[in-house]
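Encoded as structure tokens, the structure appears first; notes follow it.
With one protein chain removed, the remaining protein chains of the complex are shown where they sit.
In order of appearance the chains are A and B, and numbering begins at 1 in each one.
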Amino acid sequence: MTRLSIERLEKRFDKVAAIRGVDLEVEEGELVSLLGPSGCGKTTTLRCVAGFEAPTAGEIRFDGEPVTRLPPEKRDIGMVFQNYALFPHMSVRENLAFGLEMRKVSPNDVATRLADVMSMVQLSGYDERFPRQLSGGQQQRVALARALVVEPRLLLLDEPLANLDAKLRDEMRFFIRSLQRRVGITTLYVTHDQAEAMVMSDRIVVMFDGLIHQVGDARTIYDHPATRQVASFIGSSNFFTGTVTGRDGALIRLDTSFGTVACGSGHEVTTGETATAMVRPETLELSPAGAEGGFSGTVGERHFLGNLTDYRVTMADGSVLQVQGSANAAFAPGEVVSVSLPAGRAWLVGEASA
Amino acid sequence: MTGANRPWLLALPVLAVVGAFLVAPYLNIVLMSFRVPSTTQAYAPGFTLDNYAKSLFDWLYIEALLDTARLAVIVTVSCLILAYPVAFHLARTTSRWRGVLYSIVLSPLLVGVVIRSFGWIILLANNGVVNQALRSYDLPRMQLMYNEFGVILALVHIFLPFMILPLMGAIQGIDPRLEEAARSLGAGRGTVFRRVILPLSLPGIQSGCILVFILACGSYITPALLGAGRVHTTTTMVVQMLDQFLWPFGAALALTLALFGLIAVWVFTRLSGRAMRGMA
Partner (left out) sequence: MNDRVTSGRLALGCAIALVYIFLLLPIVIVVAASFNAGQGLKFPPDGFSLRWYVAFFTSEPFMDSLRLSLAVAVVATVASGVIGTTAALYYVRHAGRWREVFRIYVLAPLLLPEILTAIALLFFYYQIGLGTRTVVGLYIGHIVVCIPFVFLQVTAALYNLPPSTEEAARSLGAAPGVVFRRITLPLIKPGVINGALFAFIISFDNVSISLLLKGIGTTTLPMQVFDYLRWGFDPTTAAASTVSILMTLGAVVLVDRLVGLRTVRF
């Protein structure tokens, strides 16, 4: 089991900065996802850890020893690629044995380890097939097995589920996660799919534009996003800007153009400062007009989504809030309603810093 | 293989061989073209512009250059006309003979220029197959060879695949649904071809024409064999200069031809580029 440390990592391609200073610790046996839109630097970070890209600055350590200058084949990693990168001219068995052969494992051990790993990924009996004779899901499992059979220090996965159809993708999420838990291997997982990251990870690293915006578990990132980008990338959110007027215990009073909101915050703010808060549509509650503690608004559009109903409510100042409520409670378009906001569910978002 | 650490080692062989045996020789003939010709040695001392003056202003060579250009244009246009229907059919057909037809288009590429020219000699010679057939029906003999007709016919044959292949590629790239869309809008077959297929295949026409024109300008073997000294192109004249050991002049003449070819292609690209912009 290996602890991975990434320290002040930077990578520039010609003049374009792909990573602008990334710090990250991945604990032994932990699965950490790098989540972000394409071009955010998550894949480049992974490729630096794998050794396929030489960082412009910074250090990568496995269990404290620097590996930054080691070529990929000396790092003892297992990697799964987005297109699986199975060797098309080798059978499943030869694909799986390749890494063991490179490590000069004795033929007897190879046989037992192959049998073990094939049953682990439920591919027993597929030894002599060639990659092109396998379905996408099977190819994916061979790629996973090929990376795991060498018992690497670190498992690196680069959008491994991106090429699968939706249903299979759901199954594979749980499959990979339970396999990773069983083997107990330290894992770095790159994805642009927020649901995937939330289901699979111990912790999620959200990246934008070469910078880490937030590191945390799924709940923290969803409820308490550090920046506006994190909030809008994961789930839907309403944003509003106002002036900080003081504190109510742990909460901060934000004066907005439609009323005063009590917000939680992860960073220090001073009275008089302008700040932006976000609130998730499903935490807002609608009640008939005039209800206590609510802000007055008018229902604009209403869409039935099956498990819930989606409203657009125009507030007194003209701003529009998205509100999601139960499918039954029906407010008609044009109806004047009261929008209430449970204390602390609004959250002040900050700016990213390098 | 040292791919990872010293990738430039992979580039080294080609850089060395092409550098020493292509770049250097070409620089050498550029230099050579400014030398003073001599019949007793490679060149006489000193430098001169006379070689270029002669190849650009002596009517004999201007005429050869114009003849070469005319020949190349006729060959290019004939290739285009013959190639288009074949390319269109080959691009769109689903017939099980497609593979065979494609092989027929490629087959001339597998047979050397000399052999293909030889085939035309057998057919077109004064006592060749065609004339013998004519005689057996008591028809008058026709001069089919040792003139421009024979050279053009053989050149068209030799370069036809170079026109068909890019055209086919371009036509294959046109979504067949565009034709269906145009027909659904009320266009007849002819209109669809004129307004949709033809404009969209212009890039293929352009690359095919450039390829054939350049190849035709630089052809030597076929004019030498089927023209047999009676059809003068710039290339046959250059080789004559070599035989007469007038190397600097031969070099200037050859470079003039190359330069002329480049200018022609440039003008053509500009003109056809304008046509392609018009279609967008």
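Heads up, the rule we're going with is that a contact is a pair of C-beta atoms (placed from the backbone, for glycine too) under 8 Å apart; a residue touches a chain by one contact, two chains touch by 3 or more.
This structure is a prediction, so every number in the text was calculated from the model and none was measured.
Peer 1: Of the residues listed, B:V75, B:C217, B:V231 or B:L246, which one is in contact with the missing chain?
Peer 2: Missing-chain contact among the listed residues: B:C217.
Peer 1: Which residue, A:G21, A:G39, A:G58 or A:P72, contacts the hidden chain when the whole complex is considered?
Peer 2: Selected residue, touching the omitted chain: A:P72.
Peer 1: With the missing chain put back, one of B:L101, B:A187, B:L202 or B:A264 would touch it. Which one?
Peer 2: Looking across B:L101, B:A187, B:L202 or B:A264, the contact with the absent chain belongs to B:L101.
Peer 1: Touching the hidden chain in the complete assembly: which of B:V36, B:L56, B:A125 or B:L198 does that?
Peer 2: Final answer for the missing-chain contact: B:A125.
Peer 1: By the contact definition given up top, give the residues of chain B that touch the hidden chain.
Peer 2: Here the touching residues of chain B are 1-5, 7-8, 10-15, 17-18, 21-26, 28-29, 32, 42, 82-83, 85-86, 89, 101, 104-123, 125, 127-129, 132-133, 136, 154, 157, 160-161, 165, 189, 214, 217-221, 224-225, 228, 235, 238-239, 242, 247, 250-251, 254, 257-258, 261.
Peer 1: Going by the touch rule given at the top, which residues of chain A touch the chain that is not shown?
Peer 2: Here the touching residues of chain A are 50-52, 71-79, 81-83, 85-89, 98-99, 102-103, 143, 146-147, 150, 156.
In this section, only the chains that are shown with their structure count from here on.
Peer 1: Can you check how far apart chain A and chain B are, centre to centre, with Cα atoms defining each centre and the answer in Å?
Peer 2: 58
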